[in-house]
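Each remark here refers to the structure printed beneath this line.
Apart from one protein chain that is not included, each protein chain of the complex appears where it belongs.
Chain nomenclature is as follows: A, B and C, assigned in order of appearance, with residue numbering initiated at 1 for each chain independently.
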Amino acid sequence: MLKRSDYSAPEAELQAFYQQLEAENLAPLWTQEGQGQGAEPKAKAQPFVWHWRELRPRAVQAAELVGTQQAERRVLLMKNPGLTGRSAANTLTANIQVVLPGEVARAHRHSPAALRMIIESKGGYTVVNGDRIPMLPGDLVLTPNWTWHDHANDSDQPMMWLDGLDSPLVRMLEVDFREEYHDDRQPAGEGADPSVARYGSGGLVPAWEARPTQRFSPLWHYPYTQVRATLEALARENAGSPFDGVIMEYTNPSTGEPVMPTIGCYVQWLRPGEHTKAHRHTSNTNYHVIEGSGCAIVNGKRLDWEDKDTFTIPMWQTHELANTGDRPAVLFSFTDAPVMKALDLWREEAR
Amino acid sequence: MLKRSDYSAPEAELQAFYQQLEAENLAPLWTQEGQGQGAEPKAKAQPFVWHWRELRPRAVQAAELVGTQQAERRVLLMKNPGLTGRSAANTLTANIQVVLPGEVARAHRHSPAALRMIIESKGGYTVVNGDRIPMLPGDLVLTPNWTWHDHANDSDQPMMWLDGLDSPLVRMLEVDFREEYHDDRQPAGEGADPSVARYGSGGLVPAWEARPTQRFSPLWHYPYTQVRATLEALARENAGSPFDGVIMEYTNPSTGEPVMPTIGCYVQWLRPGEHTKAHRHTSNTNYHVIEGSGCAIVNGKRLDWEDKDTFTIPMWQTHELANTGDRPAVLFSFTDAPVMKALDLWREEAR
Amino acid sequence: MLKRSDYSAPEAELQAFYQQLEAENLAPLWTQEGQGQGAEPKAKAQPFVWHWRELRPRAVQAAELVGTQQAERRVLLMKNPGLTGRSAANTLTANIQVVLPGEVARAHRHSPAALRMIIESKGGYTVVNGDRIPMLPGDLVLTPNWTWHDHANDSDQPMMWLDGLDSPLVRMLEVDFREEYHDDRQPAGEGADPSVARYGSGGLVPAWEARPTQRFSPLWHYPYTQVRATLEALARENAGSPFDGVIMEYTNPSTGEPVMPTIGCYVQWLRPGEHTKAHRHTSNTNYHVIEGSGCAIVNGKRLDWEDKDTFTIPMWQTHELANTGDRPAVLFSFTDAPVMKALDLWREEAR
Partner (left out) sequence: MLKRSDYSAPEAELQAFYQQLEAENLAPLWTQEGQGQGAEPKAKAQPFVWHWRELRPRAVQAAELVGTQQAERRVLLMKNPGLTGRSAANTLTANIQVVLPGEVARAHRHSPAALRMIIESKGGYTVVNGDRIPMLPGDLVLTPNWTWHDHANDSDQPMMWLDGLDSPLVRMLEVDFREEYHDDRQPAGEGADPSVARYGSGGLVPAWEARPTQRFSPLWHYPYTQVRATLEALARENAGSPFDGVIMEYTNPSTGEPVMPTIGCYVQWLRPGEHTKAHRHTSNTNYHVIEGSGCAIVNGKRLDWEDKDTFTIPMWQTHELANTGDRPAVLFSFTDAPVMKALDLWREEAR
């Protein structure tokens, strides 16, 4: 009859064996079992909010202290207090970048994918693979994996935006690499916002060129004017999700897939007084408050947020969102859900 | 040694055999070989144009002669002179439908998929599965396979539009069936153009509801104001296709696929004086001139067209398009290319 | 208030109008409505069985009367008594082909896709795009759309097989075309059954070559020895489908899709005494009895079949299958279900 076998050598003998294993690049599994693996996913990161009222002075200070010659990018990293690395979430960064009037952040490309959510701008732009993309407050701009990109500010006011990258994930996977462009800036083509012209109209796509074969969206700019109008109209006619209100995903218009394979982007509208139901899922989410004020309740801890704040909700933590103000609240968020789904590690649970 | 065998019975004996076969529900293949199958695809349909200056009076006349009670739909079918059936193309119809002020074309659904390209309207609408969809000139409205739909004219002017259906294909496949709604009209929901609100913004899709599992687009309305502005902007910055100018495909925003599995829809902008290069492909295309004037040269035959005309180019016929006027020309077209591609029967050739 | 309008011109006036329309390549829709489109799909084809005891003598006779020089292919077509065309089903043929010892059926390719289900053979072969494929009784051999193929019999016995083609469908779509090879026969590569070597092992696929981009299976031969053993083993342990018993689909091992986009292939095992439940669906199916005897009950009509018979069940006809013998029955079948599914015209119903 088959059964578990119930015996164990004396501890001293076991220890001797373990030392021998160590010397031979081996280790016993059973001495660590139950340590790493629990009944549930467990994030080391903490729910946390970085307030714009504190971030902005630091960004201004950074601009005063260091030029873009010294800093490849003049960027402040938000560090999650629960993580040893320097990122807001386990797989995703949330950083603030500043470009002063007349400055250029020089052209390069890298294997991490990046997005920009514009916070303050009177008119700078990013050039992505030769496409000049305007940057206005609330706009989402993508610079996907291995696309050339440089930023420039030709306005008379500082530009500040939120950078979101998958670099912690890419570093875990050890595939983090980059290339400098041979010049400070790429030449920009003639179009005013070419990716929007091609792919930004509801359902229309260019038929004179083959469909993109890359894995990321050919649309690199999602202007806030359009996004906000869409949300406002939908909020009048739809209840939306019990967990997230009227929430839209920014997608690749050529496939309907997430904008990039490692980062999904969302925007949601919470009506004044709206308070969502609690749920949790195995994805990490960084939020940026485009407008409005409210709070997140994460595993019972309350995080208050208002305009331009950034906050993070780690995976598998039960959370709900509330608009506590008298204006609509609009939250942009980005998440590693596409990674979890691609790897069959996605789980979701109403609470 | 293996070879072709070279013998044949006397003709009389063969004929006796063929009669015997006939009696047993059999037939020889070799007596017909080379008849059906040639070196190239061959359409029976002819290239043909139906001019609006002739169609419109007939449509008005139809409205005077028969009510919507008598005609389930008050529709004039365009008959291709090369076809025995009553359709403009082998697999696709192109028809004119008229709804007078105060009239309703009552609710039903059917297995053929349909589209409407609005020609004249001051404000009627179609209700598709409860969504009220405005119909203005140049708008594309979809009523896909098995969706409930009724049309109504609450303006003070007649509405006329082009109906495009895959019913010839569906009839070939013998899967043509329908169902009447229990009432003349469906109750319409509250939204003003709900599918546009949900899916009509570049790249944004609702995330509070599961992605549609149906095979057709969840976006049922592509307003011409947006389409025309997109084309005009693109035409300033892009050469477009040598064969089709600045041509866009209307797609399913949830997948990037054609709007319906049996009908692909396109719109193209030809600059004044633009004359495209010749090509041919194994798909049939019906065109509608939203605006402008020009000609198509099909297998050497010239078809002149102007505003609101309809013309058809059968498969594998070499064709080029020219804008001979001094205005931009905008051509809407619909085609069975998705069918040919799905069945691996698509071929294309520059000439 | 919107409503149906209730009026109609006098009949004489209507008739005059209709004649005028006719002259202008137009037609009223309303005079024919309800004729073509019913509440349910309706096949013109009839359920029918062609018995091998009758087919075989005709095939032998054909071989005596005409050589492969005269007949591009020495093929007898089964004609469905309900159809005007010469095919067993609306979209699919079922034919018998004979190749005598020493003969070659010369190389060509065509846009219709074909399959062969071998009935009698002591060792001939088909060459498909240079791959030499053995043909033994019960084997399924594919010659997909536009693949070169020639057949040869190097045994000392006549070979006979069932040909299944999608040519009625391809002809409806007017994309039926062909090309002759420059020689009677293609040179065959060295491998003994190369597609089976590469793709015929459960789950293993070659990784030294890129995945095929074509739409059809890279596996062109499904030997009956393997198929039968699989069915027999499964039938010991599984009930299978209530409508079809232990039924397997032959698939493209590189994608899991049907073997060809226009034809799906299946094989099913019915235990002695097994009698399936009734259902119907919008696909046409031709069956070949590899072994066993039984009957199909189609819309109440009984079709008796036994070894090597061919029968057809048209779409949307309620049917059940029974093994009335004391041996297992193995039915091969091929169907246009992939077409109906691709075009969103698939419907299925238990009865």
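By our rule, a contact is a pair of C-beta atoms (placed from the backbone, for glycine too) under 8 Å apart; a residue touches a chain by one contact, two chains touch by 3 or more.
Predicted, not measured: the structure shown is a model, and the values here were computed from it.
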item	value
Touching partners, among the displayed chains, of the absent chain	A, C
Touch with the omitted chain, as defined above, among C:240, C:261 or C:314	C:240
Which of C:199, C:216 or C:287 contacts the chain that the document leaves out	C:199
Hidden partner interface residues of subunit A, rising order	1-9, 13-14, 17, 20-21, 24-30, 32-34, 36-44, 48, 50, 54-55, 58, 61-62, 64-81, 86, 90-91, 95, 100, 102-104, 106, 110-111, 113, 145, 152-154, 167, 169-179, 184-185, 214-216, 260-262, 282, 315, 336, 339-340, 342-345, 347
Where the unshown chain meets subunit C, residue by residue	190-191, 194, 196-208, 211, 217, 219, 222, 226-227, 230, 233-234, 237-238, 240-241, 244-256, 259, 266-267
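As a convention for this text, only the chains that are shown with their structure count from here on.
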item	value
Distance from subunit B to subunit A - Cα centre to Cα centre, in angstrom	43
Centre-to-centre distance between subunit C and subunit A (centres being mean Cα positions), rounded to whole Å	52
For subunit C, residues that touch 2 or more chains besides their own	none
